[in-house]
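Note that one protein chain is taken out, while the other chains of the complex remain in position.
On to chain A.
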Amino acid sequence: MPTITVDKAALFKELGKEYTTEEFDELCFDFGIELEEDTSHSTKPEDQAQPPQLKVEIPANRYDMLCFEGIALNLRVFLEKQKLPEWKLSPPASGELETLTIKEETMKIRPLCSGVVLRNIKFTQERYDSFIALQDKLHQNLARQRTLVSIGTHDLDTIQGPFTYEALPPEQIEFIPLNQTKKMNGKQLMEFYEKDKHLGRYLHIIRDSPVYPVIYDLNRTVLSLPPIINGDHSKITLDTKNVLIEITALDKTKVELVNHTLVAMFAGYAESIEPIKIISPHNNESREAPDLTPRETQVEVDYLNQVTGLDLSPAEISKLLSRMGYTITDSRSDSNLLDVSVPITRADVLHQADIMEDYAIAYGFNNLPRQNPNKSATIAAPLPINKLSDIVRLESAAAGWNEVMPLILCSHEENFEWLNRKDDGKTAVKLANPKTVEYQIVRTSLLPGLLKTINSNKHHAMPIKIFEVSDVGFIDLSLERKSRNERHFAAAIMGKTSGFEQVHGLLDRLMLMLKSAFITREEGLQNPKFSGYWIEEVDDPTFLEGHVAAIKLNIDGKNETVGVFGILHPSVLQKFEIPYPVSTLEFNLEVFL
């Protein structure tokens, strides 16, 4: 969630009240934003060097609160100090709109562009800084690091329309980038900014494209090279009177959302909002932008009241909703319906549920009538595999073993190479983007976690006896998710001697508790109906030869191998850096369901 820093004195002046930190914290809490810090009380030198600031955390969907102006405006409306303004377009006296023609080539890289002109704006240092900071916040959040949308702002009096939005090979685009002195072409610009801390991370968005997006004026002055940088020629200053905002994007909805947000936040400092004419016939995007008409929708009075547990009249509801910026008119067609104008700032409102929430916020969440939530009787039940797991967990602990909870993700070699196991490429789920080698795959065995636990506890008195009951994961292409979990039981013992009989004894104990009788191999093989378990020697390179046994089970008339136990091979111990003998036991618990 974004955090916005605002000047405390200036905000309280806007709100018409000197709040204490606690009072302001409470106001934020009720409105659904969060006061992170009031630097008045900070002892940090950098905080003391400037007037007190408030750091306010804004929910990720409130793009209309990402600057001082937005926070002040929304809180003033909430506190009923003002109504939300109605933003209106004013065409120029001449009647001639500025035009921006979008060339079809832009379809190859960044097809959409919108814009607006703010006439006779009065910047102060604070307003100017806020204007720049808001663009930055929008670039970071809504625009997903400029990939989806990017904004360029220009001093309209330094350039001359009509404007064109084109896509050209990088070598053909030449201009002096913002705050530079040297002219460079698109290719040189990429090299120039490669190491730049701020801009370097955006270069990838267009670098490898054969054409770069670029905006020109009538005289082929470059306004900007979206989404990287503006030209130096048209940069805005504190003295700029007329601002041209251009917004390029991949996403139709977001391009206008950004336009609305910039207009709503800063038109207050300008004399008028002037639309521009977009000419883009190839994708049917020709229009005048922006459209500042509020969205008209309807809400059901009984829905608002039912969910909130309130019983207020349409008039009372309207009054509360106006504190959240809505304009309400009673719908004539149906007494249960209210016509609601959703202001251009509220792009987060998608459904009447959003309006219902604002109704609840205006009323105060903590003032809502409490109700008994126990409307219907339901019956509790544990998940069968968890119930089964709890049985073996309790029995293992009662037998003197300690439960551990290692991680589910592990490195490829811990799961395979270190255990002398081969990856057949069809078993383990592999991660695409881990930050470290510790998280390369979903484990297919509980052993790596147990052995790592022993490794980090080898200073403790021996024997160390540990167990885990948890899931491993396997690829399973027959399923929608192409993989499945399997609940396993595993135990490990480290001591001066191997502990082979110990894990064997634990197996016997658990089988007894799971009502699985010990039978001989002959009994099991000769008569599949003879249910129970037996063990038989197997070859398994994880273990010391001759000291490893498969756990076989006759269950539902079939016999299957459910697990294995044995003395770990010394090469495995060496890999996990364990200096003493270890025996392990692992089996699939799900067969006992």
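Just so it is clear, a contact is a pair of C-beta atoms (placed from the backbone, for glycine too) under 8 Å apart; a residue touches a chain by one contact, two chains touch by 3 or more; residues count from 1.
Just so we're on the same page, contacts and distances are computed from a predicted model.
Novice: What is the protein name, per UniProt, of the chain that does not appear here: "DNA-directed RNA polymerase III subunit RPC3", "Large ribosomal subunit protein mL50", "Transcription initiation factor TFIID subunit 8" or "Phenylalanine--tRNA ligase alpha subunit"?
Specialist: "Phenylalanine--tRNA ligase alpha subunit"
Novice: I'm checking contacts with the chain that's been left out. Which of A:201, A:282, A:482 or A:521 qualifies?
Specialist: A:482
Novice: Among A:287, A:393, A:421 or A:547, single out the residue that touches the unshown chain.
Specialist: Within the whole complex, the residue contacting the unshown chain is A:393.
Novice: For the chain left off this view, which of A:388, A:409, A:503 or A:572 is in contact with it?
Specialist: In the full complex, the listed residue that touches the missing chain is A:409.
Novice: In the complete complex, which positions of chain A touch the hidden chain?
Specialist: Here the touching residues of chain A are 1, 29-32, 34, 59-62, 141, 144, 148, 251-254, 295, 306-309, 348, 350-354, 356-357, 360-361, 365-366, 368-373, 375-383, 385-386, 390, 393-394, 396-409, 425, 428-436, 439, 442, 449, 452-453, 455-457, 460, 464-466, 471, 473, 475, 477, 479-487.
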